[in-house]
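A single protein chain has been omitted; all remaining protein chains appear in their positions.
Up next, chain A:
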Amino acid sequence: MAKVPLDHATVDACRAAAAAIADDVQRFIDRHTTVGIERTVARAYGVTGADPEGTPLANALVDRIHKAGHTGRGVAYFLGRALLEGASSAQEAAEQIAYGGASLDVEGGPTTHECRGALELETQRAIARMDEARRAREVFKARFPAAELPLKYVIVATGNIYDDAVQAKAARFAGADIVAVIRATAQSLLDYVPEGPTTEGYGGTYATQENFRIIRKAADEASEETGQYLAQTNYSSGLCMSEIAWMAAVERLDMLLNDAMYGILFRDINMERTFVDQYFSRRIVARSGIVINTGEDNYLTTADAVEKAHTVLASQFINEAFARRAGLSDDQMGLGHAFEIDPWLEDSFLLEVAQAQLVRQIFDKHPIKWMPPTKFKTGDVFHSHVHDAMFNLAGVMTHQSIELLGMFSEAIHTPLLMDRYLALKSAKYVFGTAKHLGDEIQWKPGGIVERRAKEVLHKAHELLVQVKGDGIWDAIGGGAFGDVKRRRTGGKGHAGVAARDPEYLNPILDELEGGR
């Protein structure tokens, strides 16, 4: 492979700085929980359904506990206590607490230890449900030949889950390996997960557990029909990061968009909330064998892709450090980056290749996620198609793992059936015609590509050292990533963060941490 020279000492120093950055945050994470995490725990215990207004029972339950100021005890404590007091199931316990006005007095009553004991069977059942879904996915997937890299990833976004299912199957027919159902705009800001199948959404389709099932079924059918596996992905991000992770885990999704900082920067979700939520969501992801896709590509839509390329690399080190702390293995970390340099800049292709190659070598076991150009796309679909072809060429020659295919109509609308077909056709062509290009060439010593790779790594290291010194809370406050500035206590969802009580009970997390 045409490698760029890599200064391993600098790479090690980057990892060490990222580790220190993540450790600082992890100390905070380990002392806090959120309403989102507690709703996830409730769902894991089988709490399901919604009231006639559509408020999920998990929300009604946790909201009542949160209002009473007891989130820090953990919803498991209250569910376990209700079981000890005669509730027949976690669902019945949840209904009693949410709707029946059961006492939330934490003085006296059973001990945390007793509540844990009452939930013992339920905890094992919850974990077994996740493990069984993972096993079922792996067994099914093993029936099909492994797809060639880069995996071809396309999105569908009709707003109607039943149309999405048809489009997902069509995508597999046309050659897709992975299908994502884009979420409805602003779902990341909803502090609940809607219930049931949905047929209305702007910019995409709501992520719900039932919608996950509908797409999984369609994807399985398409896999059978075409003899090639179709992987499913969705978004574990926003205020319901960990609930979505749980739903994805039990509904056999293959991948999840999941980033330690994306929500903070691009959805203005509170920093503390996001860091605490990403940890629990990633614990679930780790157990489920799901591959995450991180969102560094977004930095280059708000910041300049030439000047700020190193922020992407720095963030990848940070995402890796957080993911490791949540138990993910390297082959579950689809670190993201993108082809977003101004296409009219001379030698921009070489700069793109340099970064792609650098990332490939530093994260050599990771299923790197390569994102297409968007920022400089215009309504000229013909030119856009050429732009995407260059992106495909960079992707295949640097051995990227997961490639979200560019759409020639990127600047116009959510992809039409035909747009996806053409994207898949041209990717198939470029991936085939240049399959071994990267193996056959060498970069000119001291040339543009080598110099660029060296510069990006050097600047990423400088930034990581600076972020380590400032602490990530202040670094984000100063606009270190994506040129976006956020305050530690600002943003949405901060009220949903709670300090863990010394008696905090979360047997699901304990199980996922496996005696960490």
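As a working rule, a contact is a pair of C-beta atoms (placed from the backbone, for glycine too) under 8 Å apart; a residue touches a chain by one contact, two chains touch by 3 or more; residues count from 1.
Here, contacts and distances are computed from a predicted model.
Undergrad: Which of the following is the UniProt-recorded protein name of the chain this complex doesn't show: "ABC-2 type transport system permease protein", "N-methylglutamate dehydrogenase subunit A", "B12-binding domain-containing protein" or "Sigma-70 family RNA polymerase sigma factor"?
TA: Answer from the record: the omitted chain is "B12-binding domain-containing protein".
Undergrad: In the whole complex, not just what's shown, which of A:48, A:228, A:301 or A:466 touches the removed chain?
TA: Answer from the full complex: A:301 touches the omitted chain.
Undergrad: Determine which one of A:15, A:375, A:428 or A:459 touches the chain that has been left out.
TA: Result: among the candidates, A:375 touches the missing chain.
Undergrad: Per the definition of touch given earlier, which of A:36, A:159 or A:295 contacts the omitted chain?
TA: A:159
Undergrad: Hey, which of A:210, A:342 or A:513 is the one touching the hidden chain?
TA: Answering carefully, the residue with contact to the hidden chain is A:342.
Undergrad: Please output the residues of chain A touching the missing chain, sorted low to high.
TA: On the chain A side, contact with the omitted chain comes from 159, 169-170, 173-174, 184-186, 189, 202-203, 225, 266-268, 301-304, 342, 344, 374-376, 378-379, 411-414, 416-418, 421-422, 483.
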